[in-house]
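Every protein chain but one is kept in place in this view of the complex.
Chain IDs A, B, C, D and E follow the sequence of writing; residue 1 opens each chain.
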């Protein structure tokens, strides 16, 4: 499926923390750059996520805020 | 301000497209890896965004979906 | 791509309203049941949306609120 | 209360899964068409949700993505 | 309708800015405390929003981030 969300960043699963309901997925999108995602445990299982698997971090552009120091 | 959103990815503004209400901000977070953000025009002005400015792409972990091919 | 969002409702595009920045997409998911989506104009073009096209309304479960009368 | 969210889909509660903090609500909006919602347990209790109860799935239009195959 | 969103803050419309697609609504929830909302123009019209009207700012608890200085 191709989706309307503007951002699809390719990466690999670096860490999976499985909770009762949710799973935290750390995705490395380039050396030293990581994105943390929280999805439901059932979604993580359905996608067959494992350490090292190639995945995409998918983010809607309106969900990306901009900050400055 | 330090914020509860888990993801703060450092990058530089690569492109700014100013609309009537919203501004699209393309942020390069590592060579060849870009994130698109849409914020209100007034926010973009208030932050003083310009091409090449150092910014952060701030994203809540629950707003990051995971996709596989 | 298979995605972690829990809801993928199959339907057809019933109406497209193209604005300067955003496009409003009305998707009929069963006779008389419609879902309204607002995506960026560039996403709508990239997906090649046209009246009658078969699409999916994709929604994260945490974005679905519940109301009662 | 009438609300600004564009989508209010009438349905019935088909399944309730109560967790420690969140409750998963499966809402059937037409025969064979279901939407999964995750809300806080306290909200589910406050609404008095039970199997078969008539409810609305309330979704903002900007939270509906569009996918194609 | 009663809804699962945890926050319903009573206030009055202090300012309405109508755009081509969206309307910005400034809601005063206590003296000197304002919340800015952006909804679609059609929602604003459907709710009959006018200056001084009594409204609620409705916000999901997961959409409230916490910041510290």
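As a working rule, a contact is a pair of C-beta atoms (placed from the backbone, for glycine too) under 8 Å apart; a residue touches a chain by one contact, two chains touch by 3 or more.
All figures in this text were calculated on a predicted structure; none of them were measured in a lab.
Participant: Which displayed chains does the hidden chain touch?
Facilitator: Spelled out, the missing chain touches these shown chains: A, B, D, E.
Participant: In the full complex, which residues of chain E touch the absent chain?
Facilitator: Chain E touches the chain not shown through residues 3, 5-9, 24-25, 27, 29-31, 33, 35-39, 43-44, 47-49, 53-69.
Participant: What does the interface between chain B and the hidden chain look like in terms of residue numbers?
Facilitator: Those residues of chain B that touch the unshown chain are 1-6, 8, 37, 39-40, 42-44, 46-47, 56, 58, 61.
Participant: What is the set of chain A residues that contact the non-displayed chain in the whole complex?
Facilitator: The missing chain touches chain A at positions 19-22, 38, 62, 65-69.
By our rule, only the chains that are shown with their structure count from here on.
Participant: If every step must land on a chain the current one touches, say how few steps get you from chain A to chain E.
Facilitator: 2
Participant: Which neighbours do chain A and chain D have in common?
Facilitator: A chain counts here if it touches both chain A and chain D, which gives C.
Participant: Going by the stated contact rule, which chains contact chain B and chain E alike?
Facilitator: Chains touching both chain B and chain E: C.
Participant: With chain centres defined as C-alpha means, what is the inter-centre distance between chain D and chain E in Å?
Facilitator: Measuring from centre to centre gives 22 Å for this pair.
Participant: Could you tell me the distance, in whole angstrom, between the mean C-alpha positions of chain B and chain D?
Facilitator: 31
Participant: Using the touch rule from the top of the page, what residues of chain C touch 2 or more other chains?
Facilitator: If we look for residues of chain C contacting two or more partner chains, we find 1-6, 8, 20-21, 37-40, 43-44, 47, 56, 58, 60-62, 65-69.
Participant: Thinking of each chain as a vertex joined to the chains it touches, would you call that graph a line, ring, star, complete, or other?
Facilitator: Contact pattern: none of line, ring, star or complete.
Participant: Provide the full list of chain pairs in touch.
Facilitator: A-B, A-C, A-D, B-C, B-E, C-D, C-E, D-E
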